[in-house]
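Taking it in order: structure first as structure tokens, then the write-up.
The other protein chains are all here in position, but one chain of the complex has been omitted.
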Amino acid sequence: MAFNWFKLSSPASFYPVAGALIPWFAIGAAILAAIGLWLGFGVAPTDFQQGEVYRIIFIHVPSAWLSMFLYVVMAFWGALALGFGTRLSGMMAQAIAPTGALMTFIALWTGSLWGRPTWGTYWAWDARMTSELILLFLYLGIIALRQAIGDPRRADRACAVLSIVGVVNIPIIYFSVKWWNTLHQGASVKLTGSSMETTMLAGMLVMSFAFWFYSIAAVLARLRAIVLERERDAAWVAGLPEVRAAAGGPG
Amino acid sequence: MGGEALPTVAAATHATGDGAIAGVRWALARDLKLAFRSRAELGVQLLFYVIVVTLFPLATTPERNLLSTMGPGVLWVAALLASLLSLPRLFATDHADGTLEQIALSPYALEALVSGKILAHWLTTGLPVVLLAPLLGQQYYMEGESLTVLTTGLLIGTPILSLLGAIGAALTLGLRGGGGLLALLILPLYVPVLIFGAGAVDAVRAGLGATANLSLLGAGLALAVVGAPFAAAAAVRIALD
Amino acid sequence: MLEAQNLAARRGYAELFRNLDFRVASGSALVVTGPNGTGKTTLLRMLAGLSAPSDGEIRWNGRPVAPFSPELRSVVAYAGHLPALKDELTTEENLIALVELSGARANAGEIDSALDSVALSRRRSLHARVLSAGQRRRIGLARLILSRRPLWILDEPVTALDAAGAALLARLVHDHLDRGGIAVAATHQSLGLEPSRVQSLVLGETVPA
Partner (left out) sequence: MNHWHFILGAYGVTLLVVVVEVLAVRARRRAAARTAAASAPAPGARPGTSVRGA
């Protein structure tokens, strides 16, 4: 068991595993999204206060969850890279950051489009929206830091330190924004009544799984690209069929 | 000179025993001396703070009520920017002239040396900002308890800025676009400090009292004092690698 | 005794060297040469504990030492490309600061005699800003005299030194080896040591696979 994990943690052995997993997660994401959208648009009833526009939550809430979840996962892999110097962990953290930033962007975009008809404004200083914006800055900071550092190993470790500091800070940031928000009686949106329709909840959960599967597929695909970039002069990379095909072609 | 015995490892590591305090003291004394020798530079940074604070009423309105509402926020944002402006000095010069390598190879714990440097940074850049606050508060028609709470908040909060900033300064050592990158990395982390610090004055005005805000700021300082030197020291080692 | 086993280094995406093995005993020196970009400085930084090897192990007196480990930090004196001097401080203040940073107490008599042996006594209260490159290097030599560390890592130590300075450096290294110390130097100039106690390591030469 332990030996297997050790073997898997080398980029060379994980590369084909990731390649085999990607189609399953991609197909899974597509099927789950189809079910989720059917639940969200076909089954769930119209909200009698907000009308149809609440249907944005089927992408807003999952992307917001994923944006936070992915940050924690990224920090986890970063910590492993920092603690044990495992190369694959650093690559994993590197692969997660752009998808996490995109999820944060989707959450902000959809939140603002939901807010316009609901609050009458695209942007409200709501605690969750504000925290999400700061989360986007944190993601962009990590991506920018990696861009600025040329050396991949230094980048792995520096980004790990930054993401760990970020993980400690995110709850504090959220709490502080909420604190500030209550003091100033800011806006906040809730669905009608305390109990959400079961079909709405089901749709949201299924869509969350769809986003989750999609993120895994996207991260693994990016991971494969990163492995190729960083192990470019390893013998096993030279032997890969896709690399040989690229060598045969022009350029 | 020949024939002298080389010190053993044990003799040399003796320094790490009382290392933490001695390390803090070495870095503090040296950075304070260096800051004093280049005090003109510190003056310029302080002036930046004063000018930023002065610009806001000119950009908005000299109206008394509005300014006294904006005042704490403006002073805090200016303090954040002043801290940001001074942060590259913290490690960059040591990095450029090779001192940082010697610091990292010293038998003193790097965390202690880094703490000393952070303390010196706060004493030379953060403390002046705190001391100027009662004066600059006058521009914003702040007085009485508001002014006291603002200054107290800055006194507790500016060390957090130096502590968190040290992590960013160490992470961006020797990188292209260092200043802008540092701002992107560090300003989001400053958000809670800004909220609790500026919020303390609002709470006083709302009649809620500043105790809760200042206590939260104090808790933040405690957390930063414990955690930040380790993160900053780790970042220094990474930057040297 | 300093040993390297199966050492490998990467910089960015490129591999600088691998499968590097050597052993430097007490009282002897390792001189590292090789074309630019073959990893001399990288190797020296690894031996000083500033940088982690991408593979392999460094051992001091038989025990593996990790980068920045306390064991290594208490034995190594590292003189890199950068002199670690502050323009705002005087020659003497710079020297005292560096000696104190290495955990030693700088007593006035020792400082005097160290400055004397590098011929900087008359420049002791000048700010480092006005010193020449060679004089800056000499402060580094004074630091080595006072360092009392068994392992010296010297990166291009002869650079900027005049003939007298180079001779002084050679004498310092010689005395250091006599006391049972170890020196690792990356240099293309001779340090004038007896061949019997010098190993030479040439980086960048192709070895059969």
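Note that the chains take the letters A, B and C in the order they are written out, and that residue 1 is the start of every chain.
Criterion: a residue touches a chain if its C-beta (ideal position, glycine included) is under 8 Å from a C-beta of that chain, and two chains touch if they have at least 3 such contacts.
Given the structure is predicted, the values throughout are model-derived calculations rather than measurements.
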Touch with the omitted chain, as defined above, among A:Ala12, A:Ile35 or A:Val53: A:Val53
Per the touch definition above, residue among A:Phe14, A:Tyr71 or A:Trp114 touching the missing chain: A:Trp114
Touching residues (missing chain, whole complex) on chain A: 50-53, 55-56, 59-60, 63, 98-99, 102, 105-106, 109-110, 113-114, 116-117, 214, 218, 221-222, 224-226, 228-229, 231-233, 235, 237-238, 240, 242-247, 249, 251
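Methods note: only the chains that are shown with their structure count from here on.
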Contact graph of the chains (line, ring, star, complete, other): complete
Distance from the mean Cα position of chain C to that of chain B, given in whole angstrom: 34
Euclidean distance of C-alpha centroids - chain A vs chain B, Å: 32
Gap in Å, rounded to a whole number, between the CA centres of chain C and chain A: 47
Shared-contact residues (touching 2 or more other chains) in chain B: 241
For chain A, residues that touch 2 or more chains besides their own: 153
Residues of chain A that touch chain B when the two form their complex: 82, 134, 137-138, 140-141, 144-145, 148-149, 153-154, 157-158, 161-162, 164-166, 168-169, 172-173, 175-177, 179-180, 183-184
Contacting residues of chain C [partner chain B, same complex]: 48-52, 61, 67-68, 70-71, 73-76, 78, 80-86, 88-89, 93, 97-98, 100-104, 148-150, 175, 178-181
Of all residues in chain A, those that touch chain C in their complex: 85, 150-153, 229-230, 232-233
